[in-house]
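With one protein chain withheld, the remaining protein chains of the complex are depicted in position.
Coming up: chain A.
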Amino acid sequence: MFRQSLARFLRTATRNNEVSGISTPRFYHERVVDHYNNPRNVGSFDKNDPHVGTGLVGAPACGDVMKLQIKVDENTGKIVDACFKTFGCGSAIASSSVATEWVKGRQMEEVTTIKNTEIAKHLSLPPVKLHCSMLAEDAIKAAVKDYEAKRAKSPGNAEPTLAEKASSA
């Protein structure tokens, strides 16, 4: 009887092994893989263009650097185009790719409220990769801030900037 139960135990053990062997843990969600393989809006705008805002951020411990740029319609304050360039891990590339998709066609006020948790959730990022989505959030904010700083410098624009509003909020 002991031998039987032992045999049964061993069979289940091997079967379990097989099962776990087949479903090897997938480290990335398919959306990350998709954005990594087909990143959207990769490229650069002229950073000296007055309609362009550039956000440049980095995670030094991993050696990642991320650039996100927005092109803004100065009359409506709408983001008409966005692009990014990221040198970093798959999660950082996917996060910035998603970020450009989300900011396109939206008002500047709206995009500063995009939270890293939304990006992370969308991409099902594991906890160790959360800082990649934070980097993307930082990049959006930095791009808006850069655009507003440019506008404030150009003559005839003295209204309070969005970045100031955001920081006081």
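Heads up, the rule we're going with is that a residue touches a chain if its C-beta (ideal position, glycine included) is under 8 Å from a C-beta of that chain, and two chains touch if they have at least 3 such contacts; residues count from 1.
As a convention for this text, contacts and distances are computed from a predicted model.
J.: Could you check which of "Glucosamine-6-phosphate isomerase", "Probable inactive tRNA-specific adenosine deaminase-like protein 3", "Chaperone" or "Autophagy-related protein 13" matches the UniProt name for the chain that's left out?
T.: The missing chain's protein name, per its UniProt entry, is "Chaperone".
J.: Given the contact definition stated above, which residue among A:32, A:57, A:99 or A:114 touches the chain not shown here?
T.: Considering all chains, including the one not shown, the answer is A:57.
J.: Touching the hidden chain in the full complex, which residues of chain A are there? Just list them.
T.: With respect to the unshown chain, the touching residues of chain A are 55-61, 63, 65, 67, 85, 87, 131, 134-135, 138, 142.
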